[in-house]
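Note that one protein chain of the assembly has been removed; the remaining protein chains are unaltered in position.
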Amino acid sequence: MKLAAAILIDGVIDASWLFIVAVGLTLVFGVLNILNFAHGSLFAVGAYAAASAVGWYYGGDLGPPFLGYLLMLGAALAVALALGPLLERGVLRFFYRRDEVVLVLVTYALFLILEDATKLIWGVESYYASEPYGLLGNVSFFGLSYVGYDFALIGLAVAAGLLLWLGLNRTVTGKIVLAVIHDRDISRAMGVNVTRVFAFAFTLGVFLAALGGAFTAPKISVQPGIGITVILLSFAVVVIGGLGSVEGAAIAALFVGFARAAAIHLVPWAELFIVYLVMALVLAFRPEGLFQRTSARKI
Amino acid sequence: MAAVVGTFATALIAFVVLALAGFAAPNWLVLVATLAFSKGLVALGIVALMRGGLISFGQGTFYCAGAYAAGLAMRSLGIGDAAMLVVLGAIAGLILGVIIAPLLAGYRGIFFATLTLALSMIVYGILNKTYSLGGSDGLNLHAPGFFGYRPARSQDASYALFLFTSFVTVAAAALCRIHFDSVRGLLPLAARDNEIRLEYLGASVRWVNGINFVIAAVLAGIGGALSALSLGHIDPDFAFWTTSGEFVFLAILSGYVSVTAVFVAAILLELVRSFSSQYFPNTWQGALGVFLLLIILFLPGGLGSLALRLRPSGAKSAPVPAEKRE
Partner (left out) sequence: MTALLETIGLQKSFGAVVAANDISVVVQSGQKLGLIGNNGAGKTTFVNIVTGHLKPDAGRVMLDGENITGLPPRQVRRNGVSRSFQIPQLFISMTLEQNLLMALAILREEGLSSWRPARSDARMAELDDLLGRFRLRQYRGQTIAVLPGGVRKLVDIAMAVTHQPKLLLLDEPTSGVAVEEKFPLMDVIMQAIEGSGATVLFVEHDMDIVGRYADRVLAFYAGRIIADGEPAAVLSNEEVQRYVTGGAA
């Protein structure tokens, strides 16, 4: 019973940061039709940036402790504003007209470059940003002790999801983004500045990745190599949920979160395998994921 | 028919040239070339897949399978003959390829790429924690024999392995060339452009991709076994994503027009790597990334397409990757 509760709670906590990251990935796919391989590295950059900011802030004892959270948010935003436009306008847009295969290689190349860039900037040792982790005390569920921060993370994920949904469905900008998702050519013909929507959507995607990284940083040791795990997990979430679907990403994040938690408690060596097994099972029944996009007929 | 005979003749000449060159070359170059050829074989498999529009980011799975098959056969079964070990590597690749091909048959593009990557990382993860197979340290191998010949001096051993590897490489390259020019070999090029039309002409795209996948798996298994013998060591890194990524880089660098280009590129890469890892250990991946972008931008057909432009007669297979069409 305790085990089941542990798996459930761990799963939801895991699902939180997974959702934040995956929803960024699925959004970029929906708008730009690119599955950004480098998304995992952007998570890593966010984590490193937050770790540095936190280290500087708490190390120098520069102010009230809870302001540290704002700093982490700021770090994620900084990463997004620095890298989003740079990558989209500076690299990706030269390849929009090319083969799908080429775009895969381009984002893979970006992944390689970013992985080494983080090594150059932050070195190869691990960073720890543990101060924010301890600020919210501990809670107890079913006799198991949990850190308050992890539950706040759930709150962050829910807030992010709601804001995103409201933004997409209730604001003018959001509806324009939705229009571009459905059909970029028609949107262009209707006067939408699709170029700006691309840049905006990509930057938002980077922000979400960096946000996930920034707020996960206090829980982990930030070191080289976290990027690849993140891309493999968020890819699974996006595929299970259905490409381009925000709701799908939420539900899929829960699936993957639970699967991972179960694996970690029961069969730790098969952690990644279990996640992809779940994906295979979902695809067997719903080949396009839980929330499928309608596709037009081809012939 | 004449073309087939011609390809074999070229292969024979190439082998003789390599044998002579290897004899005259310094030992370190022979070692580099041997390893380069083994990796080139894996890249050749990716080229076969690329002709059909698929890119596998996880050939490390089969590379690792081939290496471990050879390594375990040597340590646990006492098999010391290089040819036997390479055959076992090929069989390991074949079996895994045949099992996995149908699972991935419905996927293309980024899906296929990431699923193959995930597979290799799963294998990596499992091997890392399997202590009976050496865990993350892996296992060491001793030098192999060649049909009973066990060279005493290490220089002779290097040359013998080089000769053996060259033979396998040249044979594989010739067979691939012949296959690419055959009727079956044209199907992937068509599938890449228009799967629906290909099906309407009577061919099965699943079979086309499946066969290419198995070919790539076998080649990777052979490459893995050869690498294992060359390095004298096997470990889970054979399945790590960076290993697989390098094979992809090689395939893109060489392009899918010329088979020879793959091995030329492989040697270039090994030479650059031995230089770079001494002076710039932390930027190797990044450098590959930058080069990948440059190649895609300025030489999308790879090095092989350069050879196309130099030769007056046209190439036998289709030209560079297409622009996206509306």
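To keep things simple, chains are lettered A and B as they appear, and every chain counts its residues starting from 1.
Going forward, a residue touches a chain if its C-beta (ideal position, glycine included) is under 8 Å from a C-beta of that chain, and two chains touch if they have at least 3 such contacts.
Bear in mind the structure is a predicted one, so any value in this text is a computation, not a measurement.
Across the whole complex, the hidden chain's contacts among the shown chains comprise A, B.
Between the chain not shown and the residues B:129, B:179 or B:273, the one that touches is B:179.
Touching the omitted chain from subunit B are residues 1, 3-4, 178-179, 181-187, 189-190, 192-194, 196-204, 318-323, 325. Mapped onto subunit A, the interface with the missing chain covers residues 299.
FYI, only the chains that are shown with their structure count from here on.
Between subunit A and subunit B, the centres computed from C-alpha atoms are 33 Å apart. Only residues 35, 37, 91, 94-95, 97-106, 108-113, 115-117, 119-120, 124, 228, 231-232, 235-236, 239, 268-273, 276, 280, 287, 298-299 of subunit A touch subunit B when the two sit together in their complex.
Within the complex formed with subunit A, the subunit B residues making contact are 50, 53-55, 57, 103, 106, 108-111, 113-115, 117-119, 121-122, 125-126, 129-130, 196, 241, 245, 248, 252, 282-290, 292-293, 296-297, 300, 321-324.
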